[in-house]
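Excluded from the complex is one protein chain; the other protein chains are retained at their positions.
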Amino acid sequence: MIKQHPTIKSTLIAFAYLAPMLIITLVFNIYPIFKSFAMSFYTKYDFFTDKVSALGWANYKFIFSDPDFYLSVRNTMIFVLGVVPFSVLLSLIIALLLHRVRFLAGLFKTAYFLPFVTSTVAISLVWQWIYNDQYGLLNAFLSHFGVHPIDWLNDPHWAMPALIIMTIWKGLGFNIILFLVGLSNIDKRYDQVAQIDGANAWQRFIHVTLPLLSPMTFLVSVTSVISGFKVFDEIFVLFGGSPGPGKSTLTIVFYLYQKFYSEWKYGIAAASGVVLFLLILVVTIIQFWYSRKHVHYA
Amino acid sequence: MKTHKGLMLLATLAAAAGITLTALRPAHAADTSTNRTKITFWSGLTGPYQKNLNTIVNDYNQSQTKYQVVATSQGDYTQMNQKVMAAAKSHSLPVLGMTTYTNLPDYQHHGFIDNLNPMYKGTSSKAKNDIYPAFLSGSKIGNTYYSTPFSKSTRIMYVNKDILKKYHLSIPKTWDQLKQDGAKLKKDGIYAYGFDKSFDMEWEGMAHAAGVTPVSSTGKIQVANKKSITAANLVLDMVKDGTAKSAGSDNYWTKNFVNGKSAFYIGSSAGLTQTKLQAPKTLNWTTAPVPSYEGKSGTEVAGNDLVLFKGANTKQKHGAYDFMKYLLKAKTATKWAKLTGYVPLSKSATNSADYQSFLKQHPENKAAVNSLPKAFAQPAFTGFGEYYNDKGDAFNSMLTKNTSAKDALTKLAKQAKQITSAN
């Protein structure tokens, strides 16, 4: 990073670079955020004419006394904790292997990337069939190991694991590609120097590759956490528009969706959106705080 | 070399900007129609169903010269609903739209739709009486009309004749018989009764037969009534002893039915098309009316109505009325029913020679039509969307978490009370 103090001139130049991005973001991201934030305080509101007749905290009071909302927060947390660590670790391992393999590398990369290329809607339908309790592929496979058939999608205990497995599978390609970029950005000379110094493969991985890869690991973790908190499409398709058996996959966004689009409770939906936003914000701030100590830029 | 690359990139970007500018021009359809009033119509139909709708719309456009109906598919019902909300907010709703009749009170409450009294006023009482009462009652809020029935279906029972023959069974006329058949089929791992994700519509049917309306339009709540609980327990007991089964995440039992997993399947008559497609040629199957409960039949109707969105001008409104009347005509209703497998909307459509000869060729469509005179529509009320979600949760919890019918329905009754009193 350039350690120079900002001046008015440098600020103007920077904003010229930022302008295209800034304009679009202000109009299509920031403005809706403020709108939603305001809407979360509307307690009496005509959606059609956009007339607000009363303001207050009632929407927040409602969600914080709604057991379904607590359930959705809990389910979202479980989902994020189930997906992110495994997904990051697995994709890191696969990316490292792919980086080393010399034979058929292109073919392997394509195979691992394929799930990400697919539309969520189409592939979730395929997974529905894979998870079928009677003739699904997964149970047929597990039966070779003496596992009794599991009703993945209709048993409240298994619905969340089923969702987590599918999400990891679908998202791996995305993370792998980012790690591959990270790996290709590492200057091979660092590794060569370490080798000359007599470091073995494991030492080189721990002391050279991993630290140099840490900016990308950080990026992958942050974005995985954020997209994990926002999970919705997969649930909607996998469980046929319902929040899973016994609401076991009712997440915050699903809660928001139901309140907004089928229960006409705009204020409550907006309030739950604001809470989700704050939740993600806190987790991301923690990640940034942690990264200050542990992420190394070359 | 490096500057060269940079320049190339810039050139590409400039080209891209050019494309963007050309692409941004509104893609206006070439307006071929001269001075016809354009009636935009959003449907929640997709694929072959939308194609059939276009056939009917073309018929209408050719039948007169004043109006031009333009029907476009807006995805399935959930997608369409999101779209309607967005369009309502930006005041860009079409003239006509399709929606489930249960949405009417919410649409009306939030000021999305106009009433159709002027249109119905221009309809003779004879023509009104011709429409099946279950459909017409769904079109009303209080005494005001807000929709016309359109793509309608009823609950029917799909019957696997091969299983019937093998186990010497006859088509059950009552729920008790259905239950008894279950005992005979159980030992071979065949279910007597397969249902969709939930059996709430059958529950409502049984309750109706027993004289109970779970939530009435005036806000009287009998969800956790003794009779309602008994009806739910009948099915739950069957599920527990392995004679009935939910389709669960498959949503529809059709797949299991065509594979001989159950002797009977109670589902929507709209599923006939899928069943015909999916059933192997070797399978012998037919349909029958839903079994009776406590000596009475209770077949619920479902499906979509047409509504007139707010914001249309007088000319457009008149066009909309004209088109809606056209759809209700026996001839149009017959053609629509034949094309899609939805049920005819009026008695005269059912009795037309055209439709009767269609039934001869497609006997499996008979059960739905025969159930129509005694069919009923569940009353809708403001906040129905919320009640619908809560109902889904209640039945899901009975089926997946073994919550007792009493507990689940008592909770649902409480929620229903809150919803109806809040609005």
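Quick notes
Labels A and B are assigned to the chains in the order they are written; within every chain, residues are numbered from 1.
To be clear about the criterion, contacts are C-beta pairs under 8 Å (C-beta built on N, C-alpha and C of every residue); 3 or more make two chains touch, one makes a residue touch a chain.
In this section, contacts and distances are computed from a predicted model.
The unshown chain of the complex is recorded in UniProt as "ABC-type maltose transport system, permease component", chosen from "ABC-type maltose transport system, permease component", "Putative nitrogen fixation protein NifT", "NADH dehydrogenase subunit L" or "Carbamoyl phosphate synthase small chain".
Across the whole complex, the hidden chain's contacts among the shown chains comprise A, B. Set against the missing chain, the residues B:Asn115, B:Thr174 or B:Gln278 yield one that touches it, B:Gln278. Listed here are the subunit A residues that touch the chain not shown: 1-2, 4-6, 8, 10-11, 13-15, 17-18, 20-22, 24-25, 27-33, 35-36, 94, 97-98, 100-123, 125-127, 129-130, 134-135, 137, 140, 169, 172, 174, 177-178, 180-188, 215-216, 218-219, 222-223, 226, 229-230, 232, 252-253, 256-257, 260, 269-270, 273, 276-277, 280-281, 284, 297-298. Listed by residue number, the positions of subunit B touching the unshown chain are 2-3, 5-6, 9-10, 12-13, 16-17, 19-20, 23-27, 29, 40, 42, 45-50, 72-77, 79, 82-83, 85-87, 89-90, 92, 94, 251-252, 254-255, 258-259, 261, 268, 270-274, 277-281.
Note that only the chains that are shown with their structure count from here on.
Once the centre of each chain is set as its mean CA position, subunit A and subunit B turn out to be 35 Å apart. Those residues of subunit A that touch subunit B in the complex are listed here as 46-50, 128, 131-133, 151, 153-156, 238-243, 245-247, 258, 261-265. Note for the complex: subunit B touches subunit A at residues 78, 81-82, 85, 88-89, 106, 109-112, 197, 246, 248-251, 310, 383, 385-386, 388-389, 392-393, 396-397, 399-401.
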